[in-house]
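One structure is given below, encoded as structure tokens.
The complex appears here minus one protein chain, its other protein chains still in place.
This part shows chain A:
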Amino acid sequence: MAYSVNISVEAPIESQIQEITYDGQEIYQAPLSMSENLAKMAQKIDFARVSPDTFKSEPMETDKPDDDAQSKDSAAFQAPQCLWDSVRSKLRNSLTELCVLQDVLTIAKEKRYMVLDPVPQEVPEQKPMAQIYARKKALSGAASVLLSAAERLRTSQTEMARNRTTPDFHIELLRLRQNWRLKKVSNAIIGDLSYRTAGSKFSQMGMFEVTKAEDDASTSQASSPPPSPGLGPPMPPKPPSALRVTVPSELQGVAYIMVLCRKDQEDLSVSANLLGSSAPSANPDVHWQQKLEAAQNVLFCKELFNQLAKEAVQLQGPIPHMVVGNQIMATVLPGIQLIIGLCHSGGGGESKRGIAPPPPKGDHDHVLEHSLHQLLREVHHKNTHHPFPHPSSGPLGPSKRRALAGPTAADRYQLLEMTKSKTMLEEMIEQTQHFFMRLRAEYVLDTIAKEVKDPLIVSHWNALNSPTQSCVKITIITHGYEVIGKSSLIVHVGQKSMKCVCRDGKVMHLSYEPQELRDLIFCQIHQHQINSVQALGRCMGWQHLANSPHLGIGPVEPLGNASSCILASPMGDRIIAIRCAPQAGPQVFIAHSPRKDFFSGQLVKERKWENLGGPFKEVRWDKMEGKNFLNKMELLMASLTSNS
């Protein structure tokens, strides 16, 4: 049985032995790494070796190992030598070339034997004909554009020359632009006719659109040679505008604010019907300027009415104001109503309230309507015209009074007063109240002047007055006796009351009832009579014995008191007593003392008692001669003055 023998197989040592120790152990050199190997092999390249066969062909090179193959070592290196040879030769060749180049450059630098000359650059080939063609094409394209534009301009020019009468759109637009605010929104021209730039805060927009009335113009142009189309209004043959403005439907038509004052309740329903009146319907062919102005007016009236309605709802009066539809009703004075209505008609079938008869002209109050407009304009003005602060670093806005409130230590009441401002409706009501007060005062004075002829009543209204206050001076004189007696008084007519300042400095406040003024004037008339009689008596030498402005005797007067005076003749033998009552008129009594004829009786025995004064007898005044009271008095006094 054969046993297998273990044979150890070792790999041959490829590494070199560096050292053999004494105990026989071999120390190997570490095998070379790839890069070390490469470096080692590269070192073997012998650049110095210049073999003539290097300049020979490559196959010759391959023969070389045969010559060198002597030892095992050399044979081992033969292959790498062969491998590196091409590298070596290439490097060598390049070195040679570089050396040659360096030599050439050195020679060329000296410029003695060799000169470097620039080689003329090859010009890129030009194709002149193609270029000319391209240019020609571009030019012809541009020319055609210009020509077509010129053609279009020429046609439009001729077109314009043909119908010279139609105004140019752009000229019209320029005119429009001078008066109205316009802006371009994408392709459309939009204008604004609202009062916003003037300080309005009304929310409704006032936009209008401007378009070119092209088709319109052409049709009207075509139809203009025949006299006029039947449906058109008889207008002078005006060239139609090249511009067309389109205002929103709610601003079309005609609008106005109407102010009416009604005395009694019954008329209210009538007036309500009157308000929904129809104004002349909007003419579609009006010039844009008028059209825009009308639309602006509509907007203004709407803002005015809106504002008034808002205030009417907010204001708390003793009698609440009513806002019904497009009417505001406010009670001004007992029994007197102020009605402010917005009338808006036309505007593309938007007319309200159906057909109603037009309001009688002159019924409404132009003055109050005007002041309403004025009030809103003032509000607008105030919205934009804030006072500037001084010093300049102060805040914008507060008024001078507000600015002064701090340093002058204004109290809470004053500050609250500052915040108060009258609303437009309140001002309107005040103006209306004043209007009525003035009307009443005028009426009272006129009727008294008509009724009373004896003393003349002259009233002078001050020409300058405010919308809520006016002043009248009343003079009472007797014809022919102006120098002797003249009573005057001044009446300030306010909103709900009157103030009378008499000549003696007495001030009386009257209410809105006209009767009070009437009574006052009558009292003044009779006082005037008494006063002027006294003055007349003084002139005639009569003696003034007694005077009472408020006589406590006699029948009770329905208003005021009778006044009286007693005059004695220069001799003292005649006495005249005058009693002047507002209702009954003047009464004159005379007494003689002593009487010319004396008959002694049982009671009066002696004549001397007659000097005490006799009984008064009333003069039948209506039978007296004379033009007026003073004239009669003068005659009476003259006849009674005895010259004895």
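Just so we're on the same page, a residue touches a chain if its C-beta (ideal position, glycine included) is under 8 Å from a C-beta of that chain, and two chains touch if they have at least 3 such contacts; residues count from 1.
As a convention for this text, contacts and distances are computed from a predicted model.
With the options "Adenine DNA glycosylase", "Mitotic-spindle organizing protein 1", "Gamma-tubulin complex component" or "Mediator of RNA polymerase II transcription subunit 18" in hand, the undepicted chain maps to the protein name "Mediator of RNA polymerase II transcription subunit 18" (source: UniProt). Checked against the full complex, the candidates A:407, A:552 or A:615 give a single residue touching the omitted chain, namely A:407.
Per the touch definition above, the residue from A:396, A:556 or A:603 contacting the chain not shown is A:396.
When the omitted chain is restored, the residue from A:183, A:385 or A:623 that touches it is A:385.
The missing chain lies against chain A, touching residues 384-386, 388, 390-396, 400, 403-407.
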